[in-house]
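Please find one structure pasted underneath; my questions will follow.
For this depiction, one protein chain was excluded, whereas all remaining protein chains were kept in their positions.
Showing chain A:
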């Protein structure tokens, strides 16, 4: 059903005139995220409380209007892009921290709370919320749950799914349900709260979340090691994990990433094939020392050298600066090339890290695009980006082939299409191949939750077969 003037009035009655936008300029802006996709919202609403979310969904369900929940729109796969128009429901105004319970190591928040804001509020209690995606300064808790976000410290603290105890969800028909509990363990039937994690707004709207917290470690030590061979770096990572060492961060940067950082930001990193960064944290310094010693020895065994290590915050910041500024560097890698979010994050088994990075380089070369390999390798996550001239059709042809070939490889080694950025539209074709034998079940689950298919339609299992033509592309392709 298209949005009519009457629908806008109805929605205005629910959220108030200050919380609705339908100028074409707003609809255009709310039609894209950090992916290559774009579409046009039909109307943007900003609920401030659960009852409003319920009322919006009741109305939309009766009128068969799509509803697309939106946090900050930092998703990289088009998850929040309103492919068919509809009501874009901006959740950022539901941003209250409802309670912090240090004695239970949990907090209760509304979905629009920004990750960093939550961590700022937790700090005086000596606690933190661990998932830490790089985008934590803008990503909302709702968006993180809906994507199962993770980050540099997930190697030790897990992904979002490991930090969510429960939640309140508004279903497509407007009903409010409570999932999970306030406890660390639960064996009470189907874990529907877990099902919501990573559901990308297709099963229900998260209106409240109960999150598990961790104590802020007293000591943190970071090291950076250089490798002349990517393979050696990969083997170090694999062995660090296999020996049972407990890094709180284990990152890889390939030579393209290093070159990007050096040429654009003059970082002065050594011009080697790979850099591995490893970190340990904890309450007892001797334990952290021991972890660091073990990881250092493993790196050295695999020809890692020039290892710099420090507990000092300023030095750690300096050691990590190249990785932190990588995105900026990739964006400026070469005049005329843009950094596109394609085939941007997959996970492969530890032993395949180095091979995966080499494959990515081969594939990029073959298809005349630039691709780098880096990521939170300690949790099996490999990031890349496709750097290309987004105005040229032939570059997109190359990118399409590269995406396909990368995922073919990832599947062949038992990896997965997305480690943390989600599936949305651009990764859906590859993901459907990965999940071929469970697609029917996934569709049945969607139908059970959302029989009228109003919640973020045409995503995940229902996404179009070709990502390139799924929506318009946000770049001016010739």
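Quick notes
Methods note: a contact is a pair of C-beta atoms (placed from the backbone, for glycine too) under 8 Å apart; a residue touches a chain by one contact, two chains touch by 3 or more; residues count from 1.
What we mean here is this: contacts and distances are computed from a predicted model.
This figure omits one chain of the complex; the name its UniProt record holds, of "Urea ABC transporter permease subunit UrtC", "4Fe-4S ferredoxin-type domain-containing protein", "Nitrate reductase subunit beta" or "Carnitine transport ATP-binding protein OpuCA", is "4Fe-4S ferredoxin-type domain-containing protein". Between the chain not shown and the residues A:6, A:23 or A:103, the one that touches is A:23.
When you scan A:97, A:138 or A:216 for touch with the missing chain, the hit is A:138. Of A:34, A:61, A:199 or A:471, it is A:34 that touches the chain left out of the display. Within chain A, the residues in touch with the undisplayed chain are 21, 23-26, 28-30, 32-34, 46, 72-74, 90, 92-93, 116, 135, 137-138, 327-328, 331-332, 335-336, 338-339, 341, 390-391, 474-476.
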